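Here's the structure we're looking at; comments come further down.
Complex shown without one protein chain; remaining protein chains in place.
Just so it is clear, A, B and C label the chains in written order, and each chain counts residues from 1 on its own.
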Amino acid sequence: MLTEIPYAKKQLAEEKVFKDPVHRYVHVRDQLIWDLIKTREFQRLRRIKQLGTLYLAFHSAEHTRFNHSLGVYEIVRRMTENFKEHGEWSGEYRLLALASALLHDLGHGPFSHCFEKIFHTDHEEYTRKIILGNTDVNKVLKRVSPEFPREVAQVIDQTHENKLIISMISSQIDADRMDYLQRDSYYTGVSYGMFDMERILRVMRPSKEEVIIKESGMHAVEDYLMSRYQMYWQVYFHPVSRGGEVLLNLALKRAKHLYEHGHEFKQAPKYFIPFFEEDVSVDDYLRLDEMVVNFYLQEWINEDDEILSDLANRFVNRELFKYLPFDGSYITQSELEDLFKSAGIDPEYYFFSDSFSDLPYDYDRPGAKNNRKPIHLQRDSGELREISSQSAIINSITGVHRMESKLYYPKEKILEIEDLEIKGEIINILNQLA
Amino acid sequence: MLTEIPYAKKQLAEEKVFKDPVHRYVHVRDQLIWDLIKTREFQRLRRIKQLGTLYLAFHSAEHTRFNHSLGVYEIVRRMTENFKEHGEWSGEYRLLALASALLHDLGHGPFSHCFEKIFHTDHEEYTRKIILGNTDVNKVLKRVSPEFPREVAQVIDQTHENKLIISMISSQIDADRMDYLQRDSYYTGVSYGMFDMERILRVMRPSKEEVIIKESGMHAVEDYLMSRYQMYWQVYFHPVSRGGEVLLNLALKRAKHLYEHGHEFKQAPKYFIPFFEEDVSVDDYLRLDEMVVNFYLQEWINEDDEILSDLANRFVNRELFKYLPFDGSYITQSELEDLFKSAGIDPEYYFFSDSFSDLPYDYDRPGAKNNRKPIHLQRDSGELREISSQSAIINSITGVHRMESKLYYPKEKILEIEDLEIKGEIINILNQLA
Amino acid sequence: MLTEIPYAKKQLAEEKVFKDPVHRYVHVRDQLIWDLIKTREFQRLRRIKQLGTLYLAFHSAEHTRFNHSLGVYEIVRRMTENFKEHGEWSGEYRLLALASALLHDLGHGPFSHCFEKIFHTDHEEYTRKIILGNTDVNKVLKRVSPEFPREVAQVIDQTHENKLIISMISSQIDADRMDYLQRDSYYTGVSYGMFDMERILRVMRPSKEEVIIKESGMHAVEDYLMSRYQMYWQVYFHPVSRGGEVLLNLALKRAKHLYEHGHEFKQAPKYFIPFFEEDVSVDDYLRLDEMVVNFYLQEWINEDDEILSDLANRFVNRELFKYLPFDGSYITQSELEDLFKSAGIDPEYYFFSDSFSDLPYDYDRPGAKNNRKPIHLQRDSGELREISSQSAIINSITGVHRMESKLYYPKEKILEIEDLEIKGEIINILNQLA
Partner (left out) sequence: MLTEIPYAKKQLAEEKVFKDPVHRYVHVRDQLIWDLIKTREFQRLRRIKQLGTLYLAFHSAEHTRFNHSLGVYEIVRRMTENFKEHGEWSGEYRLLALASALLHDLGHGPFSHCFEKIFHTDHEEYTRKIILGNTDVNKVLKRVSPEFPREVAQVIDQTHENKLIISMISSQIDADRMDYLQRDSYYTGVSYGMFDMERILRVMRPSKEEVIIKESGMHAVEDYLMSRYQMYWQVYFHPVSRGGEVLLNLALKRAKHLYEHGHEFKQAPKYFIPFFEEDVSVDDYLRLDEMVVNFYLQEWINEDDEILSDLANRFVNRELFKYLPFDGSYITQSELEDLFKSAGIDPEYYFFSDSFSDLPYDYDRPGAKNNRKPIHLQRDSGELREISSQSAIINSITGVHRMESKLYYPKEKILEIEDLEIKGEIINILNQLA
């Protein structure tokens, strides 16, 4: 009588590899991982860009979340290979770590940030729903065991009891960040996101509570944290990219408003309706990828509503708003909005104040603004030390919170204001802000 | 009285740069180039992938024709900088070369190869139509002079009298190929497409008829030609990518068939109709980008026609056909198609024989299969020599014509054949082909 | 009558290029630069490693000062190309900047740090002497004008009246540092020294007093300063490399001691004698390259003096001392030296306390420990701001002074101590330090 190999142990007859520009190759040996990659929910990530509107600022940033998800999986795979040689790693959680890494972004939708603001969806919630719902991913995960989907969901939403695995995927130095910094750096062509991941992987050690770093790896972590800081300010917060988000935001807001007020769309926005009504099933959610969003934005250019048509056209054809530094000190936002209104420009759709901030490294300590877990260094004696107590550089940036704000507005509309006095006043104010 | 600077001489107040992972930076100084990039027709290239379905084989090949077009422009810009120091280059054609380089792919549609086969469109024809038609690009080009659009179109379709400029953009060693080999190599993560472009640019010299190569650059050209050969066989002809094209091909053919036979589509394929009817205006053409094609393919999954639904689903969710080497020697295509038919599988939509071939280097000589112009080396004495007469390596590959054929079929359908005898026969044949 | 072209304007018939792994190519067009490279004093730099004993820690760090000097020249050449487009740069100092960049390290000898400590030479002084003395370099420089050698020497020793040119070669963000960080990073194989030099070059502007940075380049400078910090602590201060210096130091000290005490060397150290006597002519100095030093160290292995033989053997065959952190708090240096003495180990030659420190960025301000010039950012309005007042990251590291000390000793000799009590005491102390 043949004993069947349990699914969790099934290996592919021959290792599959994906050629990857960042990690050279992504290696797959487990049947489970192979089957997950083939599901339609995972394939859908090919239709969601990793960096949303950033391609408007860095034309070459066109890679998708599929691309990134394979990368995070590969980094966790390498971690588990390295951990084998160390005591605290039993191996039984290996597959859980790999599957969670692969699926950690499964619930991301198109241009997540805008969508979440306008439609009050939450990609983390949908990640959980896709994993636990009636989906191909769920079916594949269940082949391991009936509880396996829930375990994967718990690792991803950080409620699982195994804190080590959570920290491999979500912490201040995790596989997610290590992949995206390098990957986004590679695709944008900037060098800032590069750091010595090989070295960091070599000095990572599993402990009960978290991944810790051998003391000799301190400088590599410093470099990683600085890379992260640079990528935020030089790439992720690029005002041109945020200008694209602003337009998308306003266009979606307008479309929702029109829907709510009974506007007759030439092309009924059927896939948007659940979002407008804020009653979005998993299927509705999965359906709305970037192809579909772009299709409708192109349709909306031809809608009769002037505002929607203009905003959609601006987004599709990259006719962005101008931006200026704006912190409300010279003139408040509401004062400026009133001026716009009096000039016949609707600030609801033609004015946007955008703020963003970053905290390069911090941890839960008296006076800290968050409750993040620290990065721990391990001395040869085994003793753990929080990293900023050892590194002058990290100490100097710990808790440094930097914030910037920008004002977005349509320059063309300002130039067309008919009331010359108001026009002059607005132009004068904008010049002061510059 | 102020004399206005003619548009052709207008320079941006400050140079604009695009960060580019392949060329580090793309530099723009001419007002014309900047204005062309901003047109909607050029921005549209952001919605057309450079490598069509290749992302199905190399997941990281997600870059667009926008990306590539900037690169070709940048290479030609560098050529013109280098040429300045050499006699034959007068500079008056500089802007023509730059604009032609930037716009050379303007008429590419989504998945061009499939579309052209099914709908009998021709991207070169549409490039010309967009440049000469009522478009933003045409308006910008006309600012240089009324004849300028026609000149650009002539350079691109290789009928312009200035053969030197044509050869910068279209020849056996042109800016187009030099960009795409490196760029596709970068994005796929393979190393094969890399060669020493800096060296090639340094040894290129302008002559009346063409770009020629200083003799000392021969080895760099050898390396370039081998890169090209490798990229064709290792990347561009990858059978998984062609398998995606096969599915797209069959799905479009089915949709057209249904349209022609009065099928009532749930979602009317309005943007496809001009293509189905083979009466496609420039506007119709520009509208149908990859976002729109993908939208409809996702729609078609829900159509009532089983074949269309199946093919669309396979394409969208990457459930590809299997493939086998197939040259018709063991069994002919029509014999095999008959067998499929007798098994209840429609070979019109579930059988595809695909051939592809490459000619690494050749030129118009007695016995040659084409009329390509040779690459010429220039000796110190000024004398020109055709490159294969000087390079043993290039000589050994000149005229080497390699061809391969593959058969694509749906494995699942074979396994479901009810007539066991026919099923056995087909499986036996496929095993023989393997 | 033919008017001769003045030497300063002479250009090579064809540009010469050096293939360079860091800058791709080094470009030479000026006859002056070409002639300087060919001088024997400049060729001698091929026999001086850029990083001294660092190859003992990073085996691949085998590049020379010749290599680096070409790189610094190339960076300054690019600066002058960029500066052409900006007001403050007249061009008349171009050749002075290039020659000074090329020759800035001309006076470096083998393992400069050790030599300067033991023999009280000073590489900056010898740079000046070589440029002004009876050398090939001096002859070539004089072809420009009789005063040209002195001008070059003044730029290099920072006394020239043109502060802009000095700051191109010697400042907190100069061509020297930009080259060595990248080059040393490339050769050691670490990634830490990489930063976006292309961007920095694009935002550098010439002013009367110094090179300034456009405000938009602030993040690139942050990244550069962090690279510098990392390279110091991860590479340049590597304790294994310093361990090599320690041995060399002690061996030279011993050889000098022996010479002073009338030791009869088997192979008379003729090229060392001027150094032992501290009366070193330019010719003596130029003669003593790393080939010669290594030759004698290999000879000294066979000398009758046991200490010299042992130290030379350890250096040549990489039998390094051990090292431990040492700050004098647990036991003072002189106490430990006394213990060594009582164990029969001469601390003069078998004990070394080594300190090193780094200041990532600082400038002359109240309370600062040095008088370095700040890096200035230029706003669009033209106004200058010291960089740490604008960058939170740079502010956080300004004036951060980090220092470390290590104790070097021969483990084997400790294990051979005959008096077991003293041996035990020493081993116990060393264990406490570890």
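The criterion applied here is as follows: a residue touches a chain if its C-beta (ideal position, glycine included) is under 8 Å from a C-beta of that chain, and two chains touch if they have at least 3 such contacts.
Note that the structure is a prediction, hence the values are computed from the model and not measured.
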{"item": "Where the missing chain makes contact, among the chains that are shown", "value": "A, B, C"}
{"item": "Touch with the omitted chain, as defined above, among B:L56, B:L103, B:V152 or B:I397", "value": "B:I397"}
{"item": "Option touching the unshown chain, where C:W34, C:F295 or C:F356 are the choices", "value": "C:F295"}
{"item": "Option from C:Q31, C:Q172 or C:T188 whose C-beta touches the chain left out", "value": "C:T188"}
{"item": "Touching residues (missing chain, whole complex) on chain A", "value": "17, 24-25, 198, 202"}
{"item": "Where the missing chain touches chain C, by residue", "value": "18-22, 24, 38, 40, 43, 46-47, 55, 58-60, 62-64, 66-67, 70, 186-190, 287, 290-292, 294-295, 298, 316-318"}
{"item": "Chain B, residues in touch with the chain not shown (by the definition above)", "value": "190-192, 194-196, 219, 222-223, 226, 229-230, 233-234, 392-393, 396-397, 400, 402"}
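Basically, only the chains that are shown with their structure count from here on.
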{"item": "Taking each chain's C-alpha mean as its centre, the one farthest from chain C", "value": "B"}
{"item": "Euclidean distance of C-alpha centroids - chain A vs chain B, Å", "value": "32"}
{"item": "Averaged-CA centre spacing for the pair chain C and chain A, given as whole angstrom", "value": "44"}
{"item": "Averaged-CA centre spacing for the pair chain C and chain B, given as whole angstrom", "value": "51"}
{"item": "For chain C, residues that touch 2 or more chains besides their own", "value": "none"}
